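One structure below.
The block that comes next holds subunit A.
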Amino acid sequence: MAMLEVRGLEAFYGHTQALHGLDFDLEEGGITTILGANGAGKTTTLRSICGMVSNNGSITFDGEGLIGKATENIVRKGIAHVPEGRGTFVRVTTEENLRLGAFTVKGAKKIADGMERVYTYFPRLKERRNQQAGTLSGGEQQMLAVGRAMMLQPRLMLLDEPSFGLAPLIVKELFEILRTINQEEGVSMLLVEQNATLALGLADHAYLLETGRVVMSGTSDDIASDENVRKSYLGY
Partner candidate 1 sequence: MDQFLQQTLSGLANGAIYASLALAVVMIYQAIDHFNFAQGEMAMFSTFIAWQLIAWGAPYWVAFVVCLAISFIGGMAIERIIFAPIHDAPALSHVVVFIALTLIFNAMAGFIWEFTIKEFPSPFPAELPFETKLIGPHEVGIVGITLIMLGMIYVFFRFTPIGLAMRAAAASPESARLVGISVKKMLGLGWGLAAAVGAVAGMMIAPVVFLEPNMMLGILLYGFAGAVVGGLTSPGGAVVGGFLMGVLEALAGTYVIGSELKLTFALVVIVAVLLFRPAGLFGRVVVQRV
Partner candidate 2 sequence: MKTLHVATAAVAATMWAGAAIAGNAPGVTSTEIKIGNTNPYSGPASSYGTIGKSIGACWNWVNDTGGINGRKIKWISLDDGYSPPKTKEQIRKLVEREKVAFTFQTLGTPTNSAVHRYMNKKQVPHLFVATGATKWGQPKKFPWTMGWQPNYQTVGAIFGNYILQNYPQGKVAVMYQNDDYGKDYVIGMKRAMGDKYAKQVVKQETYEVTDPTIDSQIIALAGSGADVFVNISIPKFAAQAIKKMHAIGWKPAHILNDVAASIASTYKPAGLEKAKGIISVDFYKDPNDPEWKDDPETNAWRAWMDKYYPGGDKSNKMNAYGYAVCHTMIEVLKKAGNDLSRENIMKQASSLKEVHLPMLLPGMYADTSPTDFYPLEQMQMTRFDGTRSVRFGPLISAETE
């Protein structure tokens, strides 16, 4: 059984339907990516998993249904969401952001260890630990968002456009760290990206979304070698 199973997922904003019956699976330990154009429903898919849009259909995580559950309770099951726009708590410090990430974790030792691990991955955050998080640069805030998600000690991490608005060098650094986290911490990842080249480079599985429907799926290599995908999304 897959770790995350999505069947017939529909999502709505007011009267407008954004997802029209989505089906996909996510295997434990891997990195899966969802590709698609602007407005295809990628972000909506991630928000649906976390119960942040009105939806129906079925989403099961380890066999447990998530539809209708409150966001905070879904998160408590070990799903960390790195949202679009990074969701930084701007008024508090970097370290307090990390502490907030560990809100569901019990035990001071565990939290301290977690924080040390985050600092090992992102030494820059350690330098800025007492700085008001709103004053961090975009790249630093993205690192903070990933670090905060790690603090939850998640089994699944949902990443929404982590490369958005960042310089290419920083993106490269960030994606390498993501790969390390996936391999060393055993965190599964569901990645939404506009930059398909990057995403397919990192992920092992990929789904292609068009106007709220899955139109193609397969391993990253299969998808990357598809003629249409290459033309429309990879641009060569």
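A word on the picks: all candidates are chains of the complex that A comes from, given by their letters.
Heads up, the rule we're going with is that a residue touches a chain if its C-beta (ideal position, glycine included) is under 8 Å from a C-beta of that chain, and two chains touch if they have at least 3 such contacts; residues count from 1.
Bear in mind the structure is a predicted one, so any value in this text is a computation, not a measurement.
Visitor: Every candidate listed belongs to the same complex as subunit A; state which one touches it: 1 or 2.
Guide: Answer for subunit A: candidate 1.
Visitor: For subunit A, which residues count as touching candidate 1 in their complex?
Guide: Within the complex, subunit A contacts candidate 1 at residues 50, 52, 70-72, 75-76, 80-81, 83, 87-92, 96, 99-101, 103-104, 132, 134-138, 141, 148, 151-152.
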